[in-house]
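Let me give you the structure first, and then I'll get to my questions.
Missing here: one protein chain of the complex. Every other protein chain is in place.
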Amino acid sequence: MIIKKIAALVSAGRHPVSGEARHCRNDSLAMGIGLALTKKINAISPNAGSTNKTSLRVMHAGNPDNAALKDYLALGAKNIDVIALTAECNIIDSLANELTNTDLILTGSRAENGQDSGLVPYLLAEKLSFSLVANALEVELTPEGLEVLQFLPKGKRRSVIVQLPAVVVIHPLAPVELRHAYAQQVTGNISQHPSLRFTPVMDQDNGLQWQKQSILRKPIKLKARENKSGHARMLSATVSENKGGAVVIDGNSVEKAQVILRYLREHRLINF
Amino acid sequence: MIENNAKRINPRRAYEIMENGVKRIVLGATSDFIAHEAALQHGTSKPLRTPKQAKTRILVVAHSDRGTLDDHAKQCLAAAAILADANTAVVALVLGELHEDLTNTGADEVLVIAELDYVAFQPESELFCVKAVVETLQPSHIFMPDNLIGDGDLGRRLIASQPEKLAATHVIELNLGHIANYQLGGTVLALTNLPFIVLLAPETADTNLPFAASALKLDQALAHPVKDKVAIANYTSLGIQTIAAAKIALEEADFIVSAGNGVNNVQTFQTLATALDATIGASRVAVDDGKFARDKQIGATGKTVSSSTYFAIGISGAVQHLQGIKDCRHVIAINRDHSAAIVKRANLSLIGDAEEIMQALITAIAEAKLATQEAA
Partner (left out) sequence: MQMLNYTGFNYSVTALFWLASAALTIGLWRRTQLWRAGQPAAFLWLNLLAIPKRYFVDLHHVVSREPYIARTHVATAGGAVATLALVAVNYGLMMYSAALNWAILSATTIMLGGVFFIWLRRRNAPARLSRGAWSRLPYTLAAFAIGLLIISLPVPIISGSVALLALLLLLAGSAELALGIGLGGPMKHAIAGLLHLAFHPRQERFSGKLSTALKPLMLENGQYGVSKPSDFKWNQLLGFDACVQCGKCEAACPAFAAGQPLNPKKLIQDLVIGLSNDEKSGATDASFAGSPYPGVAVGDHSGSIHAPIIPLLIPAETLWSCTTCRACVQECPMLIEHVDAIVDMRRNLTLTQGSAPGKAPQTLENLRETSTVGGYDRNARYHWAVDLDVKTIQKNSPVDILLVAGEGAFDMRYQRSLRALVKLLKAANLDFAIMGALERDTGDTARRLGDEATFQMLAKQNIETFNSLTFKRIVTADPHVMHSLKNEYPAFGGHYQVLHHTTLLAELVSSGQLKLEKSTETRKLTYHDPCYLGRYNGETEAPRTLLKSIGLQINEMERSGLRGRCCGGGGGAPLTDIPGKQRIPDIRIQDARSIDAELVAVACPQCTSMLEGVVGKRPDVLDIAELLASALDQNVEPAR
């Protein structure tokens, strides 16, 4: 399997407390995986001419002046290609336009400066008719295709071989060590490549009108309405929920061990 | 197979029992009545919610794990059942085998596609299957758990494949009027109307339902034979491996036993961790003492964990430590001192000698495991 063009998509992040522009960590992981993969592939055939080398293109669709971009430079991007878009533009169409001839597109799992739905890689793969693998921890190029190690909960991992071209969505726990070095930020370059200047595709109305509220309001859990008796209502109104947990002081250790087992079983935390 | 376009009449069409006891066939309805009867035979004390003739449906799609649906999937079923009106049935499309009864989960109808187990990665077949079911049932909404065992992924593929349909992901609050999720990096709560596809975050609905459902099993054929239809496979699944609990990173672990200053015998502690198949953590003091490696340290200066179970043994619960476990759901503590800070945080606290209780627990676990084996 030959892989020539890799792209890592990076978005403008935003610190949740200060609101300062910053790299989106999930995207940095994707970029980090792309950097490592490119390096590894090129190390196998070090004498390949520059045209045969595998290249990583770090891409951003949005404001080229966003301060967040310099973080990606500091984290190792030599160059960032920016498709200059305003907030109303449809980034999927714009990105798809640019990425048609790409073999592998790496993305983060969720942005932090928009709807953060995690849908961009899926929409892009659909648009480009690329394969897609999500929750990727590691990627490796094999003769059969791209081998992806997928994250599954509870310590499980799944290996999948995917045919290229593909979009691979990196999981937040991917073992990538991100190193922020100021010197790289200074030498890195942000460019609006001339070929990238095209009329942006305007976003279609995606239908959902969102109304923003403060996060100070805690989400309300959906509960079934119960037709309680008057007595039951009184009870639930007067007997407040016990805030602290149960404390077992008396009894011998065998009894205490049984209390623990009972609790674990009751909450289905163990299966014996 | 012979294709025949002639209309046939279902001999067991849906009926209603009139006041005078006469059965009356309901035109245009599916065979809900069987489920209805089945549920009645169950003898459950809770009233049955399942509509006699559903006019609309809410489809809940979820992968099973070893034959059962997890809490998260059941929360989606519960949400669907709570939001469903009297004429709406909740259909559970279970990908993977199912060995449990779903009558208490709110599922009126259940469609099990055993070969789409999450262990194998087969998104194309799954998407084809879901689309086929959607085509047949024409649900008003699709609810899916936004999880990492395949439903979050499948849900997004579904959304992307039909961009004209309204959808929302990471939904943390829903009711008939609206849904809500966090946006802008978790800094705002965004509300909108209930869209067609809803990917639900965990803990959005209470699974305690005051009603039962019939959980009628639907015919697999509804989903069409899945395998044959997907011609090109872009993916080859190489199978699953499980990392031993002891080796899972603390950030990912679901069951952590953690040792503090009060654990003198590390050997006993490790035996207990193995018996519980738990990942080992430690307080700063225990790490400073050299009993555990630095990467086991939990707390503000160590790692932040979010396991379902956090079993703190001999940990007094310094503020920094409690910061590291703020996202843990069930905290169990063994401590000598009942006034320790960890006791206030814990859901269950046992006051006494850590070594003795650990020993007793190891014995109790061994007995329980033996009993479970014999039963099986």
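Here are some notes:
The letters A and B name the chains in turn, as written, and every chain counts its residues from 1.
By our rule, a residue touches a chain if its C-beta (ideal position, glycine included) is under 8 Å from a C-beta of that chain, and two chains touch if they have at least 3 such contacts.
If you're wondering where the values come from, they're calculated on a predicted model, not measured in any experiment.
Interface note: of A:A74, A:A224 or A:V248, the residue touching the hidden chain in the full complex is A:A74. Taking the complete complex into account, B:T301 is the one of B:Q162, B:N208 or B:T301 that touches the chain left out. Only one residue from B:D85, B:D288, B:D337 or B:E367 touches the chain missing from this view: B:D288.
When the whole complex is considered, the residue among B:T56, B:S161, B:T192 or B:N261 that touches the unshown chain is B:N261.
Of the candidate positions A:M1, A:A181 or A:I220, contact with the unshown chain belongs to A:A181.
Interface residues of subunit B with the unshown chain, by the touch rule above, are 261, 284-285, 288, 294, 301, 319. Subunit A residues in contact with the hidden partner, per the touch definition given at the top, are 15, 17-18, 20, 22, 74-75, 178-184, 186.
The rule is simple: only the chains that are shown with their structure count from here on.
Residues of subunit B that touch subunit A in their complex: 71, 78-79, 81-83, 118-119, 121, 123, 147-149, 152-153, 156-157, 159-161, 163, 166, 168-170, 172-175, 180, 182-193, 195, 203-206, 208-211, 234-245, 247-249, 251-255, 276, 308-309, 330-332, 334, 338, 343-353, 356-357, 359-361, 363-365, 368-369, 371-372. Chain contact summary for the complex, subunit A toward subunit B: residues 13-16, 19, 110-119, 122-123, 125-126, 131-135, 144-145, 147, 150-163, 166, 171, 173, 207-215, 217, 219-227, 244-249, 252-254, 256-261, 263-264, 267-272.
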